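Every protein chain except one is present and positioned as in the full complex.
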Amino acid sequence: MTTHYLVLSALLFAIGAVGVLLRRNAIVVFMCVELMLNACNLAFVTFARQHGNLDGQLIAFFVMVVAAAEVVIGLAIIVMIFRTRRSASVDDANLLKY
Amino acid sequence: MPWLSILMAVPVLGAVGVACLPKGSHKPAKQLALLVSLVVLGLTVAMAVQFSPNGQRFQFTETHSWIPAFGVNYGLGVDGIALVLIALSAVLVPIVILASWHDTDGPAPDGRDDAPAPKRSAKTYFALLLVLEAMMIGVFAATDIFLFYVFFEAMLIPMYFMIGSYGGVQRSYAAVKFLLYSLFGGLLMLVAVIALYVVAEKNTFMFPELIGVVQDPTTQKWLFAGFFIAFAVKAPLWPFHTWLPDAAAQAPAGAAVLLVGVLDKVGTYGMLRFCLELFPDASKFFTPLVIVLSVVGIIYGAIVAIGQTDMKRLIAYTSISHFGFIALGVFAMTQNAQAGATLYMVNHGFSTGALFLIAGFLIHRRGSAQIADYGGVQKVAPLLAGAFLIAGLSGLALPGLSSFVSEFMVLIGTYERYAVPAIIGALGVILAAIYILWMYQRMMNGPTADSVKGFTDLNGREKWVVAPLIAAIIALGFFPKPVLDVINPAVDKTLDSAQVLDKQPASTAAEKKGAGQ
């Protein structure tokens, strides 16, 4: 009965993952990451329902807090990169390599 | 009174004090460091006076639980062997500090213009020296094998920075090589230490309680190998030696003295203390191998030394030859050989220390370690040359100078049991004459080279560096008894634990001595 939610969660996660892997715009990549996080949240909540306890719900709150913090820092970094490099493409910022 | 803890705490506190001095205060840093090291020396003397050679095996013992979960103790204590080595460290450090007075000023020794300017903070250097001193005392004083291991590895760190930040042109290569070699050996030892703990099932790392615990011969062999390789790298024995010439040549002279004079002794000390006593059967099993390695090292080190063009590398190779003698003495397992080997550890510290420091004075004047860059120094700086000659003669074991007594005892003790290795090893005395005197001839004799003409003779500070070393070399050369009296009972106990029944194999010798007394 909760299977549908899980399938939806998996789909959302897959969409997010594909987005992270394929898109170049940092903002979009970022949103895809959020999508993956939220897909996880959905799964957690679903499992909480399934098992009849609150553990999953609890974790979901944690994830939301982490995601919020991540958004703050991540967006700040992206904005800084955009200001200095005039580009929000993740491929342009490849200085951190061998 | 917790003598040993105080001995370690004083230099550590001193190092903190030196490091906390305001920025740029070079001179106070040196003075404070010298003062602290002299205090340590004074404390060591005060402790050594109270040591009773024929009393309990380990004296000034302290035991505090450190990591109860694994039975690790903070266990300290010294027997005669450890005591003389601690005394050696305590004597050498003030001398090294005095000798390094100007090593942190100005450009790097034999530094080229295009070499990156090294970090030259006097404060850091002397603080590191004091930390190193504490660790050297700790490593010889530790009676808990885990604690020994901790000091054994931690000692590397200050030395790494002293070579890597204050050394010559190739300092980082040398420092990394030194560190990697030592870590490699150290990790093997760590495995062996843990395995020993597990096999012994005594829930302790205390050395006296672990003697004779491992009975299974195969286990003994494996554990022996773990310890021995670590010590062989540290000592260094042939063929684990190639890090030493690089490290010693690149290190500033003072650091080289402590490296070769004291740090490396931990290797031979470890063989004598841990390998023989913890794994007596394996030691006997591996004795032929170790003796071969030692003898090869004696001859090989000497021959390669003859072919060197850089004096610090040359001195380093002579040390490899001398470490061969020490290891030979340890594994010959006779009273004379082991007492000789222990005495050799002390004497080698003085004679090689003097050689390195005087080489440092020469490099400071000429800006080069190449032997070919010198010539005829004797004419312009007779004292300098004379001191160099005495140190060198001690290196070639001239009777009347300290190394002779120890070399003689090692060889005669080895001859009692293994005649052929002793004879081959004795060939080293001929080669020693060649490498020392040839170096002396090329640098000090002959017409005075132009670059040498402006040399000044030893100044007051340098005299104070050289005088105690030479005094020790000559005094121990004629009257080694006080040191030997401390060493002999300890060696006896070592041989007892190593289950060597006939300490004096020549049967007639024992009878004759028995009759004589």
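By letter and in written order, the chains are A and B; residue numbering begins at 1 in each of them.
Keep this in mind: a contact is a pair of C-beta atoms (placed from the backbone, for glycine too) under 8 Å apart; a residue touches a chain by one contact, two chains touch by 3 or more.
Simple rule for what comes next: contacts and distances are computed from a predicted model.
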Hidden chain of the complex, named as in its UniProt record, picked from "4Fe-4S ferredoxin-type domain-containing protein", "Acyl-CoA reductase", "NADH-quinone oxidoreductase subunit L" or "Gluconate 2-dehydrogenase alpha chain": "NADH-quinone oxidoreductase subunit L"
Which displayed chains the hidden chain touches across the whole complex: A, B
Which of B:59, B:165, B:250 or B:336 contacts the chain that the document leaves out: B:336
Subunit B residues that touch the omitted chain in the full complex: 177, 180, 239, 241-242, 300, 303-304, 306-308, 335-336, 376, 378-379, 382-383, 386, 393, 398-400, 404-405, 408-409, 411-412, 415-416, 419, 422-423, 426-427, 429-430, 433-434, 437-438, 441, 444-448, 478-481, 484-485, 488, 506, 508-513, 516
Hidden partner chain, residues of subunit A it touches: 17, 20-22, 29, 90-91, 93-98
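One rule holds for everything that comes next: only the chains that are shown with their structure count from here on.
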Averaged-CA centre spacing for the pair subunit B and subunit A, given as whole angstrom: 60
